[in-house]
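Only one structure is covered here, and it is reproduced in the block below.
For this view, one protein chain was removed and the others were kept in their places.
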Amino acid sequence: MTATRFFSDNAATVHPAVMEALAAANRVDTAYDGDKLSQSLDAAFSSLFDTACEILWVPTGTAANSIILAHFVRPWQAVLCHEEAHIVVDECGAPAFYSGGAALMTLPGPGAKIDAEALKARLAGIRKDVHQIQPAAISITNATEYGLVWRPDEIGVIAEIARGAGLRLHMDGARFANAVASLGCAPADVTWRAGVDALSFGFTKNGAMTAEAMVFFGGSGGAGVRELKKRGGHLLSKGRFVAAQIRAMLTDDLWLANARAANAGAQALAAACGTRLMHAVEANELFVRLTAVEAASLRAQGFDFYDWGEGAARLVVSWDQDAAAVAPLAAALAAL
Amino acid sequence: MTATRFFSDNAATVHPAVMEALAAANRVDTAYDGDKLSQSLDAAFSSLFDTACEILWVPTGTAANSIILAHFVRPWQAVLCHEEAHIVVDECGAPAFYSGGAALMTLPGPGAKIDAEALKARLAGIRKDVHQIQPAAISITNATEYGLVWRPDEIGVIAEIARGAGLRLHMDGARFANAVASLGCAPADVTWRAGVDALSFGFTKNGAMTAEAMVFFGGSGGAGVRELKKRGGHLLSKGRFVAAQIRAMLTDDLWLANARAANAGAQALAAACGTRLMHAVEANELFVRLTAVEAASLRAQGFDFYDWGEGAARLVVSWDQDAAAVAPLAAALAAL
Amino acid sequence: MTATRFFSDNAATVHPAVMEALAAANRVDTAYDGDKLSQSLDAAFSSLFDTACEILWVPTGTAANSIILAHFVRPWQAVLCHEEAHIVVDECGAPAFYSGGAALMTLPGPGAKIDAEALKARLAGIRKDVHQIQPAAISITNATEYGLVWRPDEIGVIAEIARGAGLRLHMDGARFANAVASLGCAPADVTWRAGVDALSFGFTKNGAMTAEAMVFFGGSGGAGVRELKKRGGHLLSKGRFVAAQIRAMLTDDLWLANARAANAGAQALAAACGTRLMHAVEANELFVRLTAVEAASLRAQGFDFYDWGEGAARLVVSWDQDAAAVAPLAAALAAL
Partner (left out) sequence: MTATRFFSDNAATVHPAVMEALAAANRVDTAYDGDKLSQSLDAAFSSLFDTACEILWVPTGTAANSIILAHFVRPWQAVLCHEEAHIVVDECGAPAFYSGGAALMTLPGPGAKIDAEALKARLAGIRKDVHQIQPAAISITNATEYGLVWRPDEIGVIAEIARGAGLRLHMDGARFANAVASLGCAPADVTWRAGVDALSFGFTKNGAMTAEAMVFFGGSGGAGVRELKKRGGHLLSKGRFVAAQIRAMLTDDLWLANARAANAGAQALAAACGTRLMHAVEANELFVRLTAVEAASLRAQGFDFYDWGEGAARLVVSWDQDAAAVAPLAAALAAL
């Protein structure tokens, strides 16, 4: 069935090493996030990112994004983000819920990357008075909602604008692993070294069961983030089972290996798509032109994927689908 | 180590059958709560409770309580509850967060059971005008925060008051299994048959990893509860792994067997405590008088538990601690 | 000084009849909105609008808009509105505050009128699932933020879309009087007869001191609106002084006479502006092309107005500035 599931990496299986880590964590330890595994995460991420990090885990990317953003903005402020960002389009308003009503100010840009000029113009157009909502943070997604990867220099441009305007920079990294695998750089290079203040580091799509890390580079910088997590109902009593997943994903860079596998599968599909591609394939998602008849034909062959507006479809390759596993779909696409 | 851990059932291990269910769920299915396991829960609970139920799962009791209550009250209304209820004392204000600022109106009563007369007096004292917050729900906890069990007739008294005042009745069942095991009645008898509208049915303390069910008897009665879950970041992409835990707990009444084991362990401890007991032991918690010297002596022997104010301690027996497992502590208590 | 103040009708004087009504209200009556004047408003507006109305007064348009919209949408829903609407641009997020985090979904359209086709496309693009925010209301402004007037037939088009999608239709009528004066129609024609469910009827800009009416056609349709007003701190203890202003504005159609005066002044200016006009002048606002040198010249002559981006300015005529009072500015504009 992995050879037919292309609707989302959301539904992928859990990596055996994660399952083993869950079994290993099934012993007595203390509750909530006081356990040894949870307590080890700050050091583990600090090592991975080559700088002091403060970590909190939550079960979903929606929670990670919302809690970080609510920590960065007050209710009367705003987050600047792309108009097709997941936080705008697919979280049922969770950032507004967690922040107590902060606004999302949306910006255009190709491939769901914020256009830097549009960002500057938007900032310039906001009067500095109490009538207008003032932004306090920018959120970018890496890889983007269209599978494009922000490079360190591109992030640096946004970060410089953010710094100049006194804004915090958040990265939604639901597919951060895929972005890093694509870039071949150090995780630090696309985050704090490029000016990112906090990262939602997603593991669930990439082989974990339900585990996302909120990574604050240099610390979360103030009270509140733990209270937000608790009030959201995200302080699990047996938290060690989330921490265990994350530790397993970090061990021997499993996160990177899984992302590479998914990216490789996407490249194999991309080769078969040719001019159907609507965006460059830089991570594990493909957006392809597909007529209704073609889509029906693929579905008749068992392939499962989402339509993306009229005449287009989204194909997502998961960590458990390497180039071999995507071969049938590649063949079917080539044969259309 | 299970022979020394008495600070909370929060930190208990996960039952092997639940671990097996997680492994079995590690195959391709659709995302969120569209999978077969999640979709099977309405029927499973409807069968268990002998009435049509609508079910949503979340990972924590705090989320379950808050979402149900936020579904029952509007921001300008209130929930009536005991002054020592978990929702008041231990959830960092999560019900106010989810409900958009609804109030908790607290009531006294022995053993953390709401006193019915105090409830009636409180309701009578509220002017029906726009200046005063109007209650819209009552929340009771079964078993209570002091390990007492609400009997069907006692619940009926509260439910009748609720009905008379147009209030919904919620039961925080973080230890619902222990209450039912203690009463020996049908789950329906202490819930909807007694007038309960919705139940937070806890599995995490009782052998699951992270799984709580929101059970709406006769349906949730209106839009919003799924949106609240989503906005809270509790719609897991691999939701089948929570549903799998719940199904495992329901299979062959594992929930009941586990609760009986914990209750039996508590009874064994209770026998050793004699006149130290501050409350009747009806579920799996004991509150005992213990001097600082005695507490230190027990801790020196390796036993781990919480102080409960001065001169008192709380002992909690978990599902993985049967009478045999609690024998060392029972002996130590008897020897004090 | 009225001959130089063109920056906003916000700062206009209070009509003598309103001042007299305040003096007349300065006698003993009961508190809050239980007084005779407040209690008379439902009937007064029902008569004016030729249908049963439910009225609440508040001191600001921001409060009126926010409370109506918060009454129409739940926190997880959205209001569709123009991207330059006052509720988006100039209320510091008050609608999100009152609604508990509901979103504003913005739409384009010339002259700050929502484009009906864009509205339809936006609605069609929203998946009916829990991940995406679902709209529950549409808000239009009459006269618009660019001084254009929605005609009954134009409103009808929006209302039909609203009805088809199950949305409530709100009209921000901060300058409703100017719109009605411009159209020469009955107030009913541009409100409930055209499909509007509730109106923020502004009096403050039009001769009152601080008085806005929330007008619910056919009733507010559910509990909550009074609680929202009270929680917002808008239930004044001496509410009769707001109601008195509104009654004075309704008496002998003072609201209409004042609006006609302002509109006439705007027409006199418009004639002097010629091709400088960026939008048709249909109410009491003008948007004109003006170089920095020209703007400086006018300001040197004492005229006070806002720049509106580069090379443009906004001129607003108030009720206390008739054609004669605007003559100096008209002459200065013509002389540029």
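Order of writing sets the chain letters: A, B and C. Residues in each chain are counted from 1.
FYI, contacts are C-beta pairs under 8 Å (C-beta built on N, C-alpha and C of every residue); 3 or more make two chains touch, one makes a residue touch a chain.
Predicted model only: the values in this text are computed from it and were never measured.
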Worksheet entry | Residue of C:G109, C:G232, C:G311 or C:P328 touching the missing chain in the full complex | C:G232
Worksheet entry | Residue among B:A103, B:I158 or B:L183 touching the omitted chain | B:A103
Worksheet item: Of the residues A:G100, A:G239 or A:G265, which one touches the chain left out of the display?
Response: A:G100
Item to complete: Name, in rising order, the residues on chain A that touch the hidden chain in the full complex.
Response: 74-76, 100-101, 130-131, 223-224, 226-231, 235
Worksheet, complete the sentence: Residues of chain B touching the missing chain are 75-76, 78, 89-93, 96-97, 99-104, 130-133
Worksheet item: Can you list where chain C touches the absent chain?
Response: 1-2, 5, 7-8, 10-14, 19, 22-23, 26-32, 58-60, 62-64, 66-67, 91-94, 97-98, 204-205, 209-210, 227, 230-238, 241-242
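Here, only the chains that are shown with their structure count from here on.
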Discussion item. Rounded to the nearest 5 degrees, how far is chain A rotated relative to chain B when their C-alpha atoms are superposed?
Written reply: 180
Worksheet item: If you average the Cα atoms per chain, which one ends up farthest from chain C?
Response: B
Fill in: Where chain A and chain C are represented by their mean Cα positions, the distance between them in whole Å
42
Worksheet item: If you average the CA atoms of chain A and of chain B, how far apart do the two points sit, in angstrom?
Response: 34
Response to the item:
Check: chain C positions touching at least 2 other chains come out as 75-76, 100-101, 130-131
